[in-house]
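To start, the structure itself, in structure tokens.
The complex is shown incomplete by one protein chain, all other protein chains being positioned as in the whole.
A, B and C label the chains in the order they appear, each numbered from 1.
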Amino acid sequence: MENNSVETALDQLDRAVANLRLTLDNADSVADAVHVASGGVVDPFVFRLAIFVLAIFVGYYVVWSVTPALHTPLMAVTNAISSVIVVGALLAVGISASGLATGFGFIALVLAAVNIFGGFLVTQRMLAMYKKKER
Amino acid sequence: MENNSVETALDQLDRAVANLRLTLDNADSVADAVHVASGGVVDPFVFRLAIFVLAIFVGYYVVWSVTPALHTPLMAVTNAISSVIVVGALLAVGISASGLATGFGFIALVLAAVNIFGGFLVTQRMLAMYKKKER
Amino acid sequence: MSVNLASFLYLVSGVLFIMALRGLSHPTTSRQGNTYGMVGMGIAILTTLALARPTLGGFFLILLGLAIGGGAGALIARRIAMTSMPQLVAAFHSLVGLAAVMVAAAAMYAPGSFGIGLVGAIHGQALVEMSLGVAIGAITFTGSVIAFLKLDGRMSGKPILLPMRHVVNAALGALLVLLIILLVGTQSYAVFWLIVLVSLALGVLLIIPIGGADMPVVVSMLNSYSGWAAAALGFTLGNLALIITGALVGSSGAILSYIMCKGMNRSFISVILGGFGGETAAAVDDGIERTVKQGSADDAAYLMANASKVIIVPGYGMAVAQAQHALRELADRLKANGVEVKYAIHPVAGRMPGHMNVLLAEANVPYDEVFELEDINSEFAQADVAYVIGANDVTNPSARDDKSSPIYGMPILDVDKAKTCLFVKRSLGSGYAGIDNTLFYKDGTMMLLGDAKKMTEDIVKAMDH
Partner (left out) sequence: MSVNLASFLYLVSGVLFIMALRGLSHPTTSRQGNTYGMVGMGIAILTTLALARPTLGGFFLILLGLAIGGGAGALIARRIAMTSMPQLVAAFHSLVGLAAVMVAAAAMYAPGSFGIGLVGAIHGQALVEMSLGVAIGAITFTGSVIAFLKLDGRMSGKPILLPMRHVVNAALGALLVLLIILLVGTQSYAVFWLIVLVSLALGVLLIIPIGGADMPVVVSMLNSYSGWAAAALGFTLGNLALIITGALVGSSGAILSYIMCKGMNRSFISVILGGFGGETAAAVDDGIERTVKQGSADDAAYLMANASKVIIVPGYGMAVAQAQHALRELADRLKANGVEVKYAIHPVAGRMPGHMNVLLAEANVPYDEVFELEDINSEFAQADVAYVIGANDVTNPSARDDKSSPIYGMPILDVDKAKTCLFVKRSLGSGYAGIDNTLFYKDGTMMLLGDAKKMTEDIVKAMDH
């Protein structure tokens, strides 16, 4: 009798679990369906690729529009902005548990900081020199 | 006794369900945590906004680089490409169950098709007229 | 097809559209650019079909729609006269606007097909994007229809100035905002159609006070609008091709409007507020007796045949008279006689950007004989004859010299620097800006009064003698 009831209980449990699974599955597939049409499950990679491609176009045009007289400051300023890699260093130092990762992050942070300050300041110094004829 | 065992079973069921819930919750929160850092749960709207903003920059530069002699074809071709709204019409006609939506979609489809063929072909006709001096 | 692949393909078609516009940076690359555009459109359509996987019936319906619309479009493209391009572009814009409204309506009635929720339970964000798209689309539709009617002469170009129009427009705008908020709250079809109605009315009201001659700026502005409408719907549908294209078209229209306004030395706002350029203003009557030297086709033929350099300045009148072919004949004749011939195009000559270029190209004038204002303006001093055919405002020296002139500051072609200036037009009347042209009364100017085409043909004939 006891055995029986346990078995029943187990059966019920099984069925409950199965039901639960079914519901969950259903919910999932509904969500999936909605997503497919709305593009909600588009891999962020595709979006990033689009952003990357468009940014290359923007870069192409924006750099061609730089006047040749300012090509040296351009090199300095692109160097400064490419140090935005500092965000990676900040994550490593700010969140990381592992000592090694923190160490690597710290080195990256220092190097990037040299570039950021050095790059922008030297550009500023250069640009301050470009003057119009005073009349 | 029977009563007892059923109760036990129900208890077990409850616990099982609770456990299941816990596991599910955990799984969810783990996924969430991973997502937060990786940006995986970034709302696609933000990505689309980025794409939109960059495309405006591209549009700005690309249109300024159009030679004034071709400004009339430019108006015709932008008209043609803005009919890419046809993708909405195709979805409406292709998937919709509701008769009304299909009807609206069909109208949109016809209108966009006029623009697509009209716009590209009239541009082609115009561009074919621009010739260099034969020497 | 997986959504990832589809999104990628939409990106590809967006990039192809960018390449299409990029091609227009030079006539030699422009045809290839147009091909890129067509390929991009093809990819967008095929991708959508692969994504939607329509039933056989749906597929048939799609083919039918494409065939009807495509056939009509192809026919129009083949038949249309080059001189009617401004009207055509306006008409096409109205179609894009209406298509945007229809797509939004379809999304409203069958949100599931677009993945934006269920009937009565559409995502709020999608509703906002959609209402923006539908409002801009509807304004584009009726606005473009009015622009078309004015440009095509089916409606008077006279500005229609309703009393209190700014108040009415502002009120309608506010109402629109309210309705959009209401739509997000209620998801009611009635509200949706109210938005459409109000926007349609707004489109009409915004455009009727603007004079017929300002329509080119309006057409460009509406082009820009149709782009923003497409982009808004692109957000709703999560479609990259639509978002990118919308931004491109939006920028393009805005830039062209800006170029036109700068070329006319007027502010965009003053154009949009309307009331300008409907009627020609009364000729200035300052009491000074002015004499005009009038000439005949024979005089003109003699002058030009003996010139060593002739610069041709075409304007709106050439388009009206369809004189481009006759003009090309004249130029050929001159070139055969050893005369150097060049064409000078003002940025706002005619009634749409690049208007003159397209007409000259139609008459087989090679594009490397056609120069922009800044490239040729210094050459008038060396020219024996400036042959001004149907142009007026773009040569008016008061824009350069007279600070009190309403067009002061607008760049002009310095035809008065040429030894002789031949002016072909039908009367001493003014042009688009309604301002008297002091050049008519100058010593070096000879007026050739008559229709541009007829006069040019007569000059060619006179050369035969």
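Here is the rule we go by: a residue touches a chain if its C-beta (ideal position, glycine included) is under 8 Å from a C-beta of that chain, and two chains touch if they have at least 3 such contacts.
Given the structure is predicted, the values throughout are model-derived calculations rather than measurements.
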item: Which displayed chains the hidden chain touches across the whole complex; value: A, B
item: Interface with the undisplayed chain - residues on chain B; value: 33-43, 45-47, 49-50, 53-54, 57
item: Missing-partner contacts on chain A, residue numbers; value: 44-45, 48, 51-52, 55-56, 58-60, 62-98, 100-102, 104-134
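The rule is simple: only the chains that are shown with their structure count from here on.
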item: Pair joined by the larger number of C-beta contacts - A-C, B-C; value: B-C
item: Averaged-CA centre spacing for the pair chain B and chain A, given as whole angstrom; value: 21
item: Whole-Å separation of chain centres (CA-atom averages), chain B against chain C; value: 30
item: Per-residue multi-chain contacts in chain C, two or more chains; value: 14, 18, 112-114, 237-240, 244
item: Chain B: positions in contact with at least two other chains; value: 44, 48, 51, 55, 58, 62, 65, 95
